[in-house]
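Omission of a single protein chain aside, the complex is shown with its protein chains in their original locations.
Labels A, B and C are assigned to the chains in the order they are written; within every chain, residues are numbered from 1.
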Amino acid sequence: MTPRNPEGIERMRAGFDRQGVMRTLGVEIEEVSPGRVSLLLPFDADFTQHHGFLHAGIVTTVMDSAAGFAAFTLMEADAEVLTAEFKASFLAPARGTRFRMVGEVIKPGRTLTFCEARAYTLGEREVLFATLTATMMAVRDRPSVRS
Amino acid sequence: MTPRNPEGIERMRAGFDRQGVMRTLGVEIEEVSPGRVSLLLPFDADFTQHHGFLHAGIVTTVMDSAAGFAAFTLMEADAEVLTAEFKASFLAPARGTRFRMVGEVIKPGRTLTFCEARAYTLGEREVLFATLTATMMAVRDRPSVRS
Amino acid sequence: MTPRNPEGIERMRAGFDRQGVMRTLGVEIEEVSPGRVSLLLPFDADFTQHHGFLHAGIVTTVMDSAAGFAAFTLMEADAEVLTAEFKASFLAPARGTRFRMVGEVIKPGRTLTFCEARAYTLGEREVLFATLTATMMAVRDRPSVRS
Partner (left out) sequence: MTPRNPEGIERMRAGFDRQGVMRTLGVEIEEVSPGRVSLLLPFDADFTQHHGFLHAGIVTTVMDSAAGFAAFTLMEADAEVLTAEFKASFLAPARGTRFRMVGEVIKPGRTLTFCEARAYTLGEREVLFATLTATMMAVRDRPSVRS
């Protein structure tokens, strides 16, 4: 997809660096292209649920960031991105030591951008274990949402 | 609601203590009753998004735990709880220093339990800033999902 | 809630009359107030799924209209309402001969309005059998979405 803003990918990387939670979770950017962002997440026992797997909300945190940053790569230079809503499905427990979350834009728009993300366990074979669909909103002239 | 298992609330508290992520996020149980769980979450800059507010995924992590544990209080003693899916909506940024997430069972069932959760900012006035609906699944005889 | 447009309820009723599907399904307005719409739907064998109950999509059609029209009552006179997304949960089959769908605004906004709806079977006792959460969008100056 053609970004409306040639600096979209640079702005996305700067936005990623400002997300404290990405640093805390040890997330790294694997690959970025217009409308698509792939992130890598290591297992960490600090973020587990009651069976010792990564908590569904943590998996969702990284799927949401992958989807939101994918949307952000296509946004105009005066826009910030916010998540309006998402839905996530958990097909299987998050088994393993390393995970890939891939976010993609399905339909960009001036105000709303529809995105999807998928989460895979890495290792001998990639297993799809969670999916997300999200509505991202471009906000302009709203200094109140900035840090 | 009447729990099927009188030990439901005790089991719920033990399950909460096994969730590494609740400890890491500093979440505390405010109140538990059959089919309803209220959790408290402090602000922490380690879990923010790019505007300095708590990341939507972190807010969701605590809403999901409140909803899942609400379901768990009503489950039979041989059942564990897993999240099949959830949807979360973000009505406003997570402003403030302390938050309350309240999970409730809407419809219990032997296999599926439908739950809702709401997230409020605390302070001079409580503001509803996020909502969640979730499908929780009771799993039995599945040692593989236990830690 | 205070409608931004005093004619909101009149506009809502006119919009309802323009929805061919409401007429086809035999839906009637039970009650309207700012930010809240209650609709009544009769059972009709023409709209059933494979077990003879109303199809989940038909239940959702009326929940979506209740939610969308609730949003519309609060919108400014230059805005039209479109559904960006919804999620529906089906707690039980739609048993019975008559149903009530109640839509409510949870958080109004200039661009996005967050809504919920609940569906009840009518009869000796009201049973909640389905729920919906939706994101409604106000669109302005878009003749293309008009018929």
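Basically, a residue touches a chain if its C-beta (ideal position, glycine included) is under 8 Å from a C-beta of that chain, and two chains touch if they have at least 3 such contacts.
Quantities reported herein were computed from a predicted structural model and do not represent experimental measurements.
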Listed residues A:5, A:111 or A:131, member touching the removed chain: A:131
Selected from C:60, C:73 or C:121 as touching the chain missing from the view: C:60
Subunit B residues touching the omitted chain (full complex): 84-85, 87, 111-112, 133, 135, 137
Touching residues of subunit C against the unshown chain: what are they? 15-16, 18-21, 23-24, 45-53, 55-58, 60-65, 80, 82-90, 93, 144-147
Listed in rising order, the subunit A residues that touch the chain left out are 87, 89, 91-92, 106-107, 114, 116, 128, 131, 133, 135
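Throughout what follows, only the chains that are shown with their structure count from here on.
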With over half of the numbers shared counting as same, classify the subunit A/subunit B interface as same or different. same
Distance from the CA centroid of subunit A to that of subunit C, rounded to the nearest Å? 32
So, what's the distance in Å between the C-alpha centres of subunit B and subunit A? 22
Could you tell me which residues belong to subunit A and also touch two or more other chains? 84-85, 87
